[in-house]
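The other protein chains are all here in position, but one chain of the complex has been omitted.
Let's turn to subunit A:
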């Protein structure tokens, strides 16, 4: 019996069943595997962990029955059929709900509707009892019997706060609960022979096992009062069954959403007749429309007892015999055989991180050391997507993926990035990987660095594009005709220039431990990658490049970069260049060229020229672009005077006299131009008679 796999997804498993499962599996295998599991833990790199704040509940015993509801992720501890109390605890809601109910017999199944509005309790095979938890509504229990004659209720699932589905051995019945009227209204029902069923609350899909062998699965989808039948499909059994008895167990099937798509996961055990090297998990993609297709095969390369979880879009397969787990990422490259993709596990098998059970109660003696938790225990029950329950110890955990240890397990940086970019909490880890690959002792080669940058920017560009097309739709007012339009979500995988600058590049350049050649090559590689994805490079990156080049006196290199417009034109960059003129004179020319190309910086050009006393050049420039009628005469005369060149002053003065004549018919300056000082100076140097005479017609 020890070869039986533990149930991967035993929906609303009552405590009795859980205890039964534990008994069935026996403890021998677990103890054997213990040593090996420790070995795995010591080798480091435990990338799976139980959550730090588990839900603790009173463990199952003859007077206390424990139930788990996958939809609300709540544990129910029912003492003496509810008469001495029911305690409901959830992973998300930290405040337990406690109440009492009349003991009307053994509870088979107990669940709250969504939002804890209505409690449903199944005590018999024929009916389900209801109790309102809505304030100011009738508090008396009411009951619904299943409609189908002679049918036995296998269980029920809430699909919303007031909608419930009964699954019987002869079909399903979809009801609306009317709490005020304390009654139920049948919305729809469907006759079908059911061996067992499974519910995925995330996608509101119920899967029914039908036919004698049980391997034809019929999914139903529920949404706001409607029930739709999806196309049924057949699970390929590993070997032709010898007899016509149920051959597909619900323990080998799980449903989970991976990368936004619903999959049915089938744990296909190793069979001696087939040539497979071990068990495998077969993924069937279950689309909302269209038929279900076998799409992925996950190779486990081992045999024995397995359990499945789905965490952060990774399929986690626990192996009880070795007390280790492996993970698969279906987005990563696999071997495509024309219809399905075959995947090997991404990371080497590792045990779940050792876990210490905190000694119960804050009032307990503090000197008592925490007890190490027995991992992969045979009393563990696993629920989708990420729940692990230890019925014997009274704990419920969610399983978590730790990304830091992964960094040292996936040595191929390209593959590591592919993996990390798909994870939820990846940003800081990715940034630290980037920092790491730029510094000793684990400095990566430029081609590796380039690969990583390209992968990051690919993701970054995807987001920018989505954001851009969203903005465009909103701006053109098309959003009203498309209510489904949503602002693109910025995931942690979007690592933008500012992230890279703040956490990686600026730190790296400041450390100055790498040879400057490498530093510059890295910066250029990042800019190359941004350009390759047509992402506009931010000014601060250019500034960083310039700063680094200037620090190492690599002005000629800088000059060449500017010459080929690798550092794109902008006013701030032009100003930065101007500031470099004293240490690198050609920066002046580079800056002026840039301002000219910008074509919006004519004022700046005039200022630069005037500051260098190139008054004539400034005047010629402004005249060339046709702006000489609106410039301030005073500004130019000031500059001409500062140049201490009398002929220059004369020329400029004359120019403005002529302008005055042309614009106002009189060469003299108006008081508003504030040029009195210059007129006086002109008279002083060249004499009163040198002033231009008004032309009379």
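Quick note on the criterion: a contact is a pair of C-beta atoms (placed from the backbone, for glycine too) under 8 Å apart; a residue touches a chain by one contact, two chains touch by 3 or more; residues count from 1.
Note that in this section contacts and distances are computed from a predicted model.
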Undisplayed chain, where the name is taken from the UniProt record, one of "Oil body-associated protein 2A", "Histidine-containing phosphotransfer protein", "Sodium/potassium-transporting ATPase subunit alpha" or "CCZ1 protein": "CCZ1 protein"
Sole contact to the chain not displayed, among A:531, A:651 or A:668: A:531
Option touching the unshown chain, where A:134, A:187, A:521 or A:691 are the choices: A:521
Residue of A:447, A:471 or A:498 in touch with the missing chain, whole complex considered: A:447
Absent chain, residues of subunit A that touch it: 445-447, 450, 517-518, 521, 524-525, 527-528, 531-532, 556-557, 559-560, 563-566, 568, 586, 588-590, 592-593, 595-597, 605, 617, 620-621, 624
